[in-house]
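Here's the structure, in C-alpha cells; my notes come after.
Showing just some of the chains, left in place.
Letters A, B, C and D name the chains as they come in the text, with residue numbers starting at 1 for each one.
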C-alpha cells in the first residue's frame, strides 16, 4: 500500500514518443485530476483551518490561529488526540498479533492452497466495511452469540460493544487483510533456506523464530503497522457504529464537525492535525526501516 | 518446507484467526435469511422476506445501478488516464518521474476522511455536490493512484527486450505499443480494472461527503440504512455483494495473482 | 553395483576406516513419485564423498533427509552407532552449506558465524575466539563486521562454510556450494574446501552435478540417477571403470557404438570389427573416450607404444578449435566419432573430407551389454 | 410535465409512515408532481447538507426541528412560509408559527421514558428510573447534539432544582453526570427504540410518537410512559428551501401537508399531535390521547429559539463533563 518507489525499467532512449511535448500531453489528464481533486482541495483545507467559524455554521474568511491555539489549549481536544493515537496504536498492535500467524502460514504454503487462502484473506477487503461492521454489531450485541457463549460458561459477560473494546475488535478485523498483505509483501526476505540454516546450526523452533524469522520480517511488520495505523486513525464508520457515542476520535470528530456541527474551520484544523500525525508516522516508519537495514 | 515446519497447534491457531477474520462476512449469510423484523443473531425464524424486501426497495436498487454505472465509468476513465501516464513515468525517466509518481499516488497516503472533507469544501463552492460529475471526480482521485501504481508496476516488470525485439523486427513505436506492450500488460490492466471498479464500487467515506438527495451510491445507502433501521435488509444486500465480489475475485485470480494486485 | 554392496551393510569399509554415516534403504516418496529409492550408503570417517548426478536425481532430497529437513518415507540414517532418523534437525550437529548460502541477511559476518555457537550456549569469550579462528580459516577476518549483501559471491560462500564449520559438526553437508560462482572462483574454492575438510579430518557429503568437481575433490563418488545409486567408487574407478553406460557418459565425454560381441574378444559394428578387453558376448555397446583416440592419416603405419590397438577408417567431417583442444568429427561407416587432440599452434588436420583413420588401445574400450 | 419535489425529513419509521400517510396520497392527488423522500438521521445533518448545497440546492422542502430551522433561517437558507404559500397557515396554533423561523410547525411531540417490558416489570413513573443502579449499562440515551439529549438536560435541570435553563443548566449537567455510568450507549443505532424493544437496553428516552408506533408492533416489548415530573415539547417545522428547483410544486406540497385532513391522517398513523387547529376534530379520541396533545398540561415550556442560542454550550458540557464519566 505504502511503498513509494517507482517501478524501475531499464532506461532507454526511445527516439519517437520521447518528445517532451508528447510526454506532457499524456500526463496532462492525470495532473489535472490530481490538481482538482487533491492538491487544490488540500491546500484549500489548509487555508480553511485559518478561517473563523461563525455560530450556526458560517465561515468568515480571515487569517487567525484561533482554531489551532483553541485546539491545543483545550483539554478535551488534547485528550481526543491522545486517545486517537493510543486507540489506533492498540488496534495496530492487535492487528499485528492476529495477522502474523496467518501471514506466516500463507507465506509457507504453496500452490492452489495458497491461492485459496489468499482469496480468503482478500475477500473481506472486498466487502464493504459498513457490511462487516454490521456483522460485528450482530456478533457483539448483548444478546449476540459471543456474549451468550461467554455467559453460558458461567463468566460474567463483558461488554463487547459501545466501548473501546468493540471498536478495537471491529477495526482489528477490518484492517487484518491490509496487515496480512503488507506482512506477506515484507516476507520476501524470508527464505525458507535461512530458517533451515538456523535449525542446522542448532536453533530450536522458538529460537529460530526470535533470532531469524522475526528480525527478517521486521520490514513487513513496519509496513503493515504504518498502514494499519494510518487506516485506524482515519476510520470513522466503525467507531461510529460500534463506539456507542462515547468514543471520540479524530476521524469521528472531523466527520461530526464537518457534517453535524458544521464547523468547517475546526474540521479543517483537525484534518491538518491528522496529516501531521501521518507525517510523524511516516517519518517513524522511515527511521525503523533505516534501523533495520 | 513440508512436514516439519507447521505444527498442529500452529494450524489450529491459524484456523481460529481465519474464523475471526471471516466471521462478519460469514455471519451476514444466515442473517440475510432471517424472518425477523429486527436484527438479531441467531434469528428465531427464517425466510426470504428480506430478499423480497430488497426487490421492493427502489432506492436500494437505484443506488446499486448508480454504483455500477459509476464503477464502470470511473474504471474506464482511470485506465484511459493511467495507462499513458504510467508509460511516460516508467519509460521516460527524465522528467523527474519519481516526483511525479509520488505526487500522483499521494492521495493513497491521505486518510479518506481528510480527502473527503477537502473535496467537500471545494465542491460545495462550485455546486458539484450530489452530482454525478462530482462523484466521478471524487472517485477518480483515489482510483487513479491505484491504477497508476498497478500499471506502472506491471510496465516496470515487463521485459523491455520484447519491445526492443519488436522494433528490430521492423515495428514502429506505435505498432510496438499496441501489438506488444499493451497485450503484455494485459494482466496488470485486468488487475487495475478490477481494483478500480471495486474501490469505486465500495468507496463510502468520500462518497458520503459528495452524495445528495438526488444521487446516492450503494455503500452510502447501506450506511444510511444501518444508521436509520435495524432490519436485516443490509444482510441480504451484503450477500449479493459478496457473491458479486467473489465473481470478480475469481476473474482476477484466473488472470493474475491476487496478492500482487493489492499490496506490492 | 558391486562397489555399493562392498560399502554398505558392514560397520567397517574396505580400507579399514570406521563408517561414520550410514544410510539404510533410505527412501523418499512424494505421492506417486519416488525422489529417492532405497538408498544404501556408508561414508567412512573423514572422507569427502560426492553425490553426483543429473538434475532431479534426488541428490538434494538425500542430503536434506540426512540433515533432518525432510522426513524419510522409509529407511534409516545412522551416525556412528546412533539411529538419528527421527531426530530434529537442530539436535543433529551437522554443518550444512546451501547452494544459495542462506546467510542471515540481518546479521554481520561475525554474527552469522557466531550463531551456531550461541545456540550451544558457548561462553562469550570462547565464541569470539572460535569465530575469529573460523574466519581466519576462510581468510575473511577483515570482513567480520560486513553484512552478507556487502560481500561477493565467493566471500559469501566462505562465510557459509565458516558458519557450518565453526560448530565443529560431526558431519559437513554441502549442497552444490559452488554452482553460483564463476569458473575462476570455483577452482579456488574447490581447493579451499578440500584443504579445510582434510585438515579438520571431517566427514563430508558434497552434492554436485558437475563431474569435474566430483572427480577432482572427493575421495569417493556416488553416482545417482532417478533416485537410485548407479555406482560408488573412487574418482578413477568411476571414470575408468564405469558400472553402466549412464555412468560412462555422465562422467566424461564418450563415443558410443552399438555392435554384437562375438565371444572371442571381438565386436562387430556393421561391417567393422574391433577388439575389446575380456570375452563378452551378445549385443553390446562399446564406448571410448575421445581423448583416448588418435587421428592418423589413412594408410599411415603408426604404433601406439606396442600395445594392441583398434583402427577404423573414415573421413574428416568437421574440425573445431577450442583452444587447448582440437575436436575432430570423423565419419566412420556412417557413425560419427569424435576424437580430441591437444591443439598445437593450429597444426593438425584441417581439410574436411580427408581420409583418416581413428586409433585407440584395446584397453581403452569399455563394453556394456545391451540385454538380449 | 412531471415535476419532482425533493423532501428531506427523518429516516426510519418516520419515513415509512409519512410516505404512507402524506406523500403517497399527495402524489395520487397531484399526479404531475413526484415527491422524492430523502431520509436523514437527524436535523443537524439536514442542515449540513443544505449548507453544503447552498450554491446549488437539490432539496425543496425540509422537515426539521425548530431550533435547527432557526439556524438555517438565520443563514438565509429558507424562504418564508406564510398565508401566501398556504391558506392553512392561518389555522395553525400560535405556537406553530415561530418568530424568526422560515417554516411553520407541522408536528408536535414530547419526550417520553421508554422501557423494555421484559427487563422492567413495573412501568417506571419517574425519570429517576434512569438513574437506578439496577439498570447500570442498560440505559440508552441519544446524546446531544440530538435534541432528545437537549430536552433531557432541561428536564434534569428542573429535577435537580436548577435555575432557569436559559441562564444555566449547571445543575442538570451535574445530574446527568451521575446518570452517565448507567448509560450503555449515547448513540443508539439505528434509533433508541430498537435496542430497547429487542432487549439490548432496558431503559431509555425517546419521542412519544415513534415510541407509540413501536409499542404497537406485534410482540413488541417496548413500554412507554410519561413520567410524573412532566416532559419537554418538541416542534417539527416544514420549510421551503431558498432557490430550490421546484418551488411551485414545493409550495403545493407544503399546503397539502398543513391541511387538516393530512394532519389528521398523520396523527392517526404516527401519534404526532397536529399543528392545525382544525385537524383536532377529525382525529379519534384514542389516537389523540396518545399524542402530545393529550398531555399538554404536563409540559415544561421550552423556548426552542432561546435554546438554539445555548445549544453549542450544552453540547460542550455534555462532551466534557457527561459522556467521559461513562467510560
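Annotations for the structure displayed:
Everything below uses one rule, namely that contacts are C-beta pairs under 8 Å (C-beta built on N, C-alpha and C of every residue); 3 or more make two chains touch, one makes a residue touch a chain.
Keep in mind it's a predicted model, so treat the numbers as computed, not measured.
The full set of protein chains in the file adds up to the formula A x1, B x1, C x2, D x1.
The working rule: only the chains that are shown with their structure count from here on.
Path length between subunit C and subunit D in the touching-chain graph (shortest route): 2. The chain with its Cα centre farthest from the Cα centre of subunit B is C. Put simply, the C-alpha centre of subunit B and that of subunit D have 39 angstrom between them.
As a whole-number value, the distance joining the C-alpha centres of subunit A and subunit B reads 17 Å. Chain centres here are Cα means. That of subunit A falls 55 Å from that of subunit C. Residues of subunit A in contact with at least two other chains: 137, 141, 143, 205, 241, 258-259. Multi-chain contact residues of subunit B (touching two or more other chains) are listed as 39-40, 120, 226-227.
On the subunit A side of its complex with subunit D, the touching residues are 55-58, 75-76, 137, 141-143, 159, 162-164, 240-241, 243-246, 248, 258-262. Against subunit D, the residues of subunit B that register as touching in their complex are 37-40, 120, 124-127, 129-130, 212-214, 224, 226-230. Residues of subunit A that touch subunit C in their complex: 189, 191, 193-194, 196-205, 207-208, 211-212, 215-216, 218, 292.
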